[in-house]
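With one protein chain removed, the remaining protein chains of the complex are shown where they sit.
Let's turn to chain A:
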Amino acid sequence: MSADVSAPSGQVPDAAGHFGRFGGRFVPEALVAALDELDAAYRKAMTDESFLAEFDALLRDYAGTPSLLYPAHRFSAKAGARILLKREDLNHTGAHKVRNVLGQALLTRRMGKKRVIAETGAGQHGVATATAAALFDLECVVYMGEVDTERQALNVARMRMLGATVIPVTTGSRTLKDAMNEAMRDWVANVDDTHYLIGTAAGPHPFPEMVRDFVRGIGEEARQQCLDLTGALPDAVAACVGGGSNALGIFHAFVPDTGVRLYGFEAGGEGVETGRHAASITGGTSGVLHGTRTYVLQNADGQTIESHSISAGLDYPGVGPEHAWLHDSGRATYLPVTDAEAMAAFELLCRTEGIIPAIESSHALAGALTIAPRLAEELGREPVIVVNLSGRGDKDVHTAGEYFGILDKEQ
């Protein structure tokens, strides 16, 4: 299924990467040649049988996909809906992100580049990139906000064990957006031998489209698995949205299925009304950030506002341009989930299913709990909801332990 990335991916984006009024390329001229080179390599690879076969083999034999679609019976009983969990948390490195990094690492090798750089928030993309770099024998430098290196110290150690250099970023808010700024600056200076392995479906064209294509196997698998399991398509698909790669990955195959509702759950932090959140679509406005036009958290002068979320992986003041477009077109619905709601869902999944989810993915679980009764009422029956369990929660044990106040008892 994952080899199916060669299939046509629809009418958008246009050749310059515009999803309606969003997307495009807002970058220094110095990067345009590299983006053109990447775009050409990506399009060639998508129609190259040997590339697709190699990518498919890596996904199957190394990453462990297709991931399971698991009917979470006890969680379903609490939700009042039949919840099917797409178990991306079981992939190698513990999240959906391995799909993207394997695709981009293969492209890096094809372009003859020897060095990859990446930005990371929670550290999941950094770990995935360091993993692929080890596997492909590439030099790897990961930029990570200093604040995040402190709250995700375990992932910093993992990256270093895998041979990567982790550079704490001390500028600006010292989180994901600043790590992305530093990675862009590195790329401008080293573009000849370096590929910037962006971790989400954002950034300048062709990244949003390319990253989506590398992760869209999630939805292709889930769609078939749901048909096999239930004999029908789901009523809804739910995913968390930071930059939005896991959500696009699971949405994409369902976009033509207009009877399937698509829900993206943004990080509502302490509540969108408090201003302390990371819900770019719900609480932001159209602007340009990190090379693309999309929804951005910004003030009236266009200065980026710091985002807030208990989840480092969702703590980003922008969102992939395809989500902005899916929102404007009405095909997908984006709703905020607060830190408290996400942590309640986190705890519920732990206790009902024996699965510790990533706090990112807990936003999707919480969202499913919110929409389940509405859907049940609308449909007059128990709804079927596929939830993308995009990552596992091992990295979040410290944050969750502090949140629930259980660390003292444990120690």
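We adopt the following convention: a residue touches a chain if its C-beta (ideal position, glycine included) is under 8 Å from a C-beta of that chain, and two chains touch if they have at least 3 such contacts; residues count from 1.
In the analysis below, contacts and distances are computed from a predicted model.
Trainee: UniProt protein name for the omitted subunit, picking from "Sugar ABC transporter permease", "NADH-quinone oxidoreductase", "Succinate dehydrogenase subunit B" or "Tryptophan synthase alpha chain"?
Mentor: Of the names offered in "Sugar ABC transporter permease", "NADH-quinone oxidoreductase", "Succinate dehydrogenase subunit B" or "Tryptophan synthase alpha chain", the one UniProt assigns to the missing chain is "Tryptophan synthase alpha chain".
Trainee: Touching the left-out chain: which of A:Ala105, A:Val272, A:Leu289 or A:Val319?
Mentor: With A:Ala105, A:Val272, A:Leu289 or A:Val319 as choices, the missing chain is touched by A:Leu289.
Trainee: Give the residue, chosen from A:Thr93, A:Thr129 or A:Asn181, that touches the chain omitted from the document.
Mentor: From the options A:Thr93, A:Thr129 or A:Asn181, the contact with the absent chain belongs to A:Asn181.
Trainee: For chain A, which residues touch the unseen chain?
Mentor: Residues of chain A in contact with the hidden chain: 16, 24-34, 171-172, 177-178, 181, 184-185, 188-192, 287-291, 296, 298, 300-304.
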